[in-house]
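In what follows, a single structure is set out as structure tokens and then discussed.
Note that one protein chain is taken out, while the other chains of the complex remain in position.
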């Protein structure tokens, strides 16, 4: 099948191109970039100098002729304009931005922009592959999750579902490599400002907060309130969340580990780390794996959940392709069998 | 006055040598290293090739002839052997290890070693300069704090004292550059294992936990239970703690900031960051500053405290010299007026 | 076909496992490690926790039952012991170490060890795929090149062949990420010793010097003398060589570029960068590409050749698999079609 990418010059798109170019059932035909239309792909991405793609302008109507599947790697606010027309023409849309992740009023409040209509929101499935596969398989609009919510929900949902964790008071401390900030050109993103530096940002105000709460509630079955503090870590890729909350009485660590092991028994991309192990970002780098771990602290009656992903793969392009595989009925791992790079 | 360092080949010692060599009132006379005795300092530290020091073996008796002040930068378990004799001979000891930080039974439990006697523990002061200055000024044994406790207590103590934070349930998420792990030679500390990697370690079990709880209780005035998760971040220096706990009713963010500003009004090394600012490790790098910030989340009724230090300066050698200054009645900033290096 | 790796716990082996596990014609059956025999692979490489391999002891006799192809990722001196028996049993050996790269007396001088016999040396082909393919296709012992020689020869050989560069006086300035130093545990390889550091090592004495000279002579057709200075750069992967020499009269930059373009017209893994471009290590990271560029300085009559590779892929495991593909008559790119990771 033919695929296109809208918003082709960011880091998420570089990963989509890498993955789709080696996907057994997909041909990448079209790259749309409003800001660089007319340029060659290799000008934006010299590491892809062996490829011959021109960056194009486009619109939903003409794009439908070139692609069966459209990935949106553009900023939030673009996909909501293109998706209705594409889906009405029978195309499948996978959106890496936030447009279709929240209900309309929450989107307005946190993103300060106009959401898609309620009808189109109702057509979309949330693309956290491991927990929303049934609706993903049927949807023509898939709202790929944010990078932090992907990691956080992977530990939160099973703990909430079993009542191990009380959703009333969840603290999520996130740490991300710098590619999560995208490729936009700002003084605060210069190498010398980030290298050998570590700091929190948007404390309590990051837009991924309502996304975590919404899907923790839906899939975890508990109304959940999250305090989320993200932090920038001086590395390119990799994201770790550490999730804290009061543990319900009676649970032991082996029991809690068993809950995780069962939850992900059938999931090819989730690895529950060994009892004396912790998730490490380098252990998943370049792959679609999510490594999860858990610790139960008797002293403070707290459960600590940990999850590590590559923010550009399982946190973006990789999960988008995993969702495509689910939607098309292809093997879930098609195009995603590369191992982590180490070191 | 003459100073000596016991355990002279680690990273903390490199900082002590850097600071003491430019201290207006101190002459560094003697460097003790049991493992490298007989070698020249420049073999251990080529960056100090302009200095002429030999690394010596030593014992408390002979050392008292050469030094009025002895810094211990050796592993835990060494200072407790040397301190009694040195102090009986009228010397001042500043210990960067953990021997004198805890009561005996807690030390035994967390450090699996023999603590100093209760008598000698009673002679020591805890060297968190900003909060324990009165006892530091009188003590001949100063237990320099651990790096994580230094940062964590700097936000915890004022919040606990004012009852803003409930000590029953404090979560501390710590992140540290790799120099905190010292210079010992292990596969897991190799460049390629750490670079572009990020991971938690000793979750819930780190030895700094009881130290935080003890001094939060003493100086904060509340019995405090801490869950502490440290994480390794791929950089040399810098440490950030993010402290979470339920906020007491009625407090507003401006009020909480005011509490911090008042607490540190007279402290030359603590900077409360602006309302829209966050502490950043690079903002203190190479200096004895501790930058602190706070956020109050109405949604989740949580207070978030943040503190950044250079783990080798305010978290080790710098605070040790600050304590020496307090003890000797010298200006608190003597030898410590260097600014952060940026970038 | 079944493959084995001898020396399975180093970084080169991690890459071999990554590549071979997704190779369409190879099954990796056996991992030999003398130092960790009996352990599970995931103990050495937690990032491969989804694989079930035990690390085995072994000997050439029993190994021949399990593998048609044997890769040696062990230190120099091992393969020379195993190869004769394996080849006599009809197996194909690809050696990532230096045993089979040099003539016996040069090996003795630079490696201070015993080389294979002249007979066995005569059975081997040098595995610089782009320049020695005819002999690689027929050999049962393939001496995979060193990482620096791979990059250096890729620019040297075409320039020497055309007489653009005078082999009498070639300066090669090499820079490599730290994975080139392997995984052995030394103080000088600790994260804090390498991060934010840059330095030359083994100036004029690096063992890759005679390898460069030998194969520049054979494939470039000129007796060549090389001064080689390698430098460590604080990054995991990536290797750049900058090659300098006096340019022969009459050549212009477009002509020299044309020589490179023609030399690599048919090579799927060599990309000659555009006229205003330079090779960058990140542009090849994780891939088997070698990016080459050239500059001709009129002022100083010097030609500057540049080549960038991923030292663990084209500089080690990737080229080893490329050589296997050549040897077996498979498509040269089988298993090696992954794109560079960016960023």
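The letters A, B and C name the chains in turn, as written, and every chain counts its residues from 1.
In this text, a contact is a pair of C-beta atoms (placed from the backbone, for glycine too) under 8 Å apart; a residue touches a chain by one contact, two chains touch by 3 or more.
Only a predicted model underlies this, so the values are computations on that prediction, with no experimental measurement involved.
Novice: Going by the contact rule already stated, which one of C:1, C:39 or C:278 would touch the omitted chain in the full complex?
Specialist: C:278
Novice: Can you work out which residue in B:27, B:49 or B:89 touches the chain that's missing from view?
Specialist: Touches the omitted chain: B:49.
Novice: What does the interface between chain C and the hidden chain look like in terms of residue numbers?
Specialist: Here the touching residues of chain C are 169, 171, 173, 175, 177, 192-193, 195-201, 203-204, 225-227, 229, 231, 233-238, 240, 242, 244, 246, 278-282, 285, 295, 297, 299-302, 304, 306, 308, 343.
Novice: Name every residue on chain B in touch with the hidden partner chain.
Specialist: Touch with the absent chain occurs at residues 11, 14, 17-18, 21-22, 45-50, 179, 196, 236-237, 271, 273-274, 277, 280, 282-286, 289, 291, 337-343.
Novice: Suppose we count only contacts with the excluded chain; which residues of chain A make the list?
Specialist: 11, 178-179, 183, 185-187, 189-196, 234-236
Here, only the chains that are shown with their structure count from here on.
Novice: Whose Cα centre is nearest the centre of all Cα atoms in view?
Specialist: A
Novice: Between chain B and chain C, two copies of one chain sequence, what rotation angle (nearest 5 degrees) aligns their Cα atoms?
Specialist: 180
Novice: Could you label the chain A-chain C interface same or different, taking same to mean over half of its residue numbers are used by both chains?
Specialist: The interface of chain A with chain C is built from mostly shared positions.
Novice: If you average the CA atoms of chain A and of chain B, how many Å lie between those two points?
Specialist: Computed from C-alpha means, the inter-chain centre distance equals 38 Å.
Novice: Let me have the rounded angstrom distance from the C-alpha centre of chain B over to the C-alpha centre of chain C, please.
Specialist: 46
Novice: Roughly how far is chain A from chain C, going centre to centre by Cα mean, in whole Å?
Specialist: 36
Novice: Check each residue of chain A and list the ones that touch at least two other chains.
Specialist: Within chain A, the residues that touch at least two other chains are 196, 236-237, 280, 282, 285, 343.
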